[in-house]
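The complex is shown incomplete by one protein chain, all other protein chains being positioned as in the whole.
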């Protein structure tokens, strides 16, 4: 498998494909790497897979894409989550007390009344879905555990593709099966791509409902950033129609929703529900930038796919997780009954495929930050941002 | 280990034995095979073991017995369940949304209020037991999860035996430990045998109570068949003393308990409790045959071992599981309290061994089907089948 080179698609998109995991063929390659040199390509890049050992990370796998100026680490065994990224001097990552890449075999999602998800949470991007998302709740006597199951399902098939033609876009995608007899027949091709030379990566997911029935679904892209990007005086900006506190505790932070506190022991977390504005095509942008406005990250998405945006400000103590979440989704993280009552549970028809795209762009200079601000202003287009004091629902 | 040949027992039953898993010696052979040629036997057969990779089937193992006209796949890591069988053009299998052979490490039986078992359910034969079985219930504040634990316990010792003398019967058996301090000290040698040339396989289990205390036990052999054997107009036949609906929903299907609907979106499932008739030796037979009456499968068992028969008609949509279960057991799948109140919880004494046998016979022609019908008629012996409209208990 290591040296398999196949050309797929038309010549425009011809790719070198490497299958690193394949449950149908019984393949799980433990350690692997490829580089531009291996493929006779001039543009430098290196892609590698490693298998982790020890503690609760025994058997976890990582795939690292390195394009020279950007390094991105994917976790096939944790639902193709993104562990962390680095673009020159900008780190997209955070420091969770959970410092291992936990193998889902060691996770019991039902622990602590449905909070077992927190035993593995440390990713820069964790998907919350797809059968359900949000805070734990009980429906028909059945506990829906925090943030669903997709992040704790190992990928059944993992493919690395490198486009043969310049600029040699690199894609890593994995097939995640959320299957329960009588309940769920969902498959997601969860992927991310990087083009060498760019300061961006693009998440592209295809959720497929293989059931003969229409099903509910929810997805929140829980993107998380810590120090040094996050700091006292760091700013959050988004084209925002409406902002409201998630709960009573967050009311006190509503007025300052756009700025961050430094490490604040005892702060815990404040969460805000944002209804984004978008341009005529549905495009919108959210951004985190540091205090100086010289570094940042922006998330571009389309409100036709992801109409809700959750802002999680967890400016807690450093050792316990100083982190903010910028979370485009189909919904907010209220318990499912609240989301249902307020009409935010999406439907996917039998055989239907829903696609989701989030573009992460790393902003490495004041110019980059200003450009993203200008883009947000273009989308906002002078429209009002309404601050609503009453939480939408109850946790 | 691969080439170990030992002769055990008296000359009549001398066998070639292969130990593929042995927790005492620390043996877990990942990939293995033996054939008649290896052993210098003329009758053709091949037996192989493979280890699966990728997704939630990482580390699952399969043993395949191939006698030329019959292929049978056993899952050591899932309690020696039978994954599927094929006998010439008759397939004993069904299509579950769960399309991986899930390693129990990734199963949490307590999920969804005790329905975690459904995350792995796709076998042609799943054992439901032995400490408990049936629908989830709570006793003394403790959740008894759906269908017990035995199907989600990897075998501790797995032995393949081939009789040296013709017709060279092949047996695969595994030791399943259902052990919990203070609660359970059960061990089951769960086995299946195939004789080359026959169109049958025989499940033979020995449940051993190693506790110094008498214990309750329950076992349901959840045997499952889908398309193409199951189809609109397919028939179920059994020597039946009494048939009753499992719940109110099944009342509407009582009159047509012996025939199947085609794929019927929205049908969900109807379950019927059957009290079998048996002959003087306790033998009884149940059968599924296709619409044309040209293909089928029969299950022979003894009511002294397995006095109850559950018929599960899940003629639901194709993608979500079009399947019927023919389920001999010590009990019906009501919550344990119902089974207890109605006197169907069996007891196993300290040191006692209970044996259970189910013979699966593949019917490949109209003649085979007629012969099985004749056998059922012989057992029924002209006695009445009583249709009782009231469910025995509540789910």
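So that you can tell them apart, the chains are marked A and B in the order they are listed, and the count of residues begins at 1 in each.
The rule is short, and it goes like this: a residue touches a chain if its C-beta (ideal position, glycine included) is under 8 Å from a C-beta of that chain, and two chains touch if they have at least 3 such contacts.
Everything numeric in this text was worked out from a predicted model, so none of it was measured.
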item: Contact with the hidden chain (one of B:42, B:212 or B:281); value: B:212
item: Contacting the left-out chain in the complete assembly, out of A:47, A:105, A:186 or A:240; value: A:105
item: Residue of A:97, A:141 or A:351 in touch with the missing chain, whole complex considered; value: A:97
item: Residue, one of A:52, A:87 or A:124, that touches the chain absent here; value: A:52
item: Sites on chain B contacted by the missing partner chain, in the whole complex; value: 21-24, 26-28, 59, 104-105, 108-110, 138, 140-143, 145, 153-157, 175, 177, 179-185, 210-213, 350
item: Residues of chain A in contact with the chain not shown; value: 50-58, 96-100, 103, 105-106, 108, 110-113, 115, 118-119, 121-122, 265, 317-321
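We take it that only the chains that are shown with their structure count from here on.
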item: CA centroid of chain A to CA centroid of chain B, Å; value: 42
